[in-house]
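Just one protein chain is left out here, and the rest sit where they should.
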Amino acid sequence: MSVSYKSIQWNRQKIIYDLLLVATIALYLYLFVWSTQWFGGADVERGLRAIWIRAYGSAAFILLHVILSIGPLTRLSPKFYPLLFNRRHMGVVMFLLGVQHARGTLAWYHDFGNLDPIVSLLTGNLNFGFIPFPFELLGIGGLLILGLMAITSHDFWLHNLTAPVWKALHMCVYLAYSLLVGHVFLGALQTNKHPFLTIAVGIGLVWIVGVHFWAARKEAGCDRQTFLINTEGFADIGSISEIPENRAKVVTLAGERIAVFKYDGKISAISNVCQHQNGPLGEGKILDGCITCPWHGYQYRPEDGASPPPFTEKVPTFAVRLQGDRIFLSATPNLPGTPVEPAVIA
Amino acid sequence: MNEFAIALVEWLLKVIHAYLIGGLIFSVPFVIFGIHRVDPNVQGWSILFRIIIMPGLLIFWPLFAVRLVRGKTAPTERTAHRVAAQAAPQPAPQGGGS
Partner (left out) sequence: MTTNNPQPQDEFYVNYLPMPRSWSAFLLKFLPLLIAGVLIFAYILPTVHDQYNKGGFSKRTDYLGYLVANPVPHLIVPRPGNTEAGADYSYYLLAAGNKAGPPKKVMEQAGNWVTLTGLPIARNNLTLLAAFKAETAEAPEGFDLDLKGKSLGEFTVEGEIVDPKCYNGVMKPGRTKTHRGCAIRCISGGIPPTLVSHNAQGDTIYFVLSDLEDQAVNDRVLNIVGDPLRITGEVVQFGDTFVLKADPETYEVI
């Protein structure tokens, strides 16, 4: 981000995305409460606050599964990319659902007693055995991580914490997920022993772990390749014909992936890591003469790895040579933004 | 009731409270006067933007306090390629295809 920050950079697709998201959640909450009253009638009419706690909690937990699935699904098919670019809003909404769940719990179960509700929540159950474990603490842990992610979701934070730190922080979503699975398993599932709930949480867990392994297996192939580096410091990384026009081949060299693009009868190579959110540039495409990141559309010129003005992002570039049909790639990166003459295809 | 646990938690909550109050005291003037110096990308006076980053500032305010004092802006990320490029002897902008 190099032009002035905006609170939110709205565009038509983001608005559609958010409307669908909010409408689905509103409908979920409404249906949940309606369904409870439909089945419970007078039994539950005075306990509506507890029903809302369950509605918010379950909505947040289901949404978390959706959020965690998007990343690996885009690895498996690019058609899922339209769900990815605005995933941050999904995360913030999920956090807010969690907050409502926690606020409801705090007031309903811990207020009107002989202790401050938060102190009561933290000290009420101190039996740390496996099944009696205070599942509330796991929920608080998960919520705190999601909170840190939500409050740092603006691009201001991406820039000021730098993308790797920001990403590391946001990778903690997996820690949050495990804490929340524990929270549900040691909480709701202990009170409601209906097999449907246990099976649903189990399937969710297997799905999340499975889809990540599936995507990782697909990715691993790329990083396993090794290239022989010749005396001049160049490696033969493949033939020109492997790369579709305006697209890239991704190879791992110098400890990181490199995107080697073919466009306009030329070959250029830049580091695969977008400076915005470390998205995979090699899965991007040349649009308007610029390499365009598939995640949020950040652009870099293939010749020098720099974003066109007024943007100031720069990524490392690599020298490229051609010998017949073979592409030789320098194993030494140039400083970000260093111009490199593209290799011209004869 | 475990009196020790209660006392400990009450004390911890006070510490967190104090940290957040400190963050508020730093952040309000910071988003108005100091933020442009730490991040030149902040241009203009968008209030909504400042409100959106406020909760994060309450947590990460010491980071910005240090940068403000040292007159620094955000560092550039360190990836394997960036580190290797720093270490490598840089040739003059060179041609490929040769």
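Here are a few things to note about the model shown:
Here the chain labels run A and B in written order, and each chain numbers its own residues starting at 1.
One rule holds for everything that comes next: a contact is a pair of C-beta atoms (placed from the backbone, for glycine too) under 8 Å apart; a residue touches a chain by one contact, two chains touch by 3 or more.
These numbers were taken from a predicted model, which means no experiment stands behind them.
Here one chain is not drawn; of A:D223, A:E242, A:D264 or A:D325, the residue touching it is A:D264. The missing chain, though absent from the display, is touched by one residue of A:K6, A:H212 or A:K285; that residue is A:K285.
Between the chain not shown and the residues A:S7, A:S178 or A:N246, the one that touches is A:N246. The chain not shown here touches chain A at positions 11, 13-14, 20, 24, 27-32, 35-36, 39-40, 42-44, 46-47, 50-51, 54-55, 58-59, 62-63, 66, 78-79, 81-83, 85-86, 108-110, 112-115, 120-121, 124-127, 132, 134-136, 186-188, 190-192, 194, 196-197, 200, 244-247, 263-264, 284-289, 292-294, 296-297.
We take it that only the chains that are shown with their structure count from here on.
Against chain B, in their complex, chain A makes its touches with residues 1-8, 115-116, 118-119, 122-123, 126, 148, 151-152, 154, 156-157, 159-165, 254-256, 258, 267-268, 271, 273, 275, 278, 315-316, 319-322, 332-336, 338-344. Looking at the complex, you find that chain B touches chain A at residues 1-2, 5-6, 9-10, 13, 38-39, 41-44, 46, 48-49, 51-53, 55-56, 59-60, 63-64, 74-82, 84-86, 88, 90-91, 93-98.
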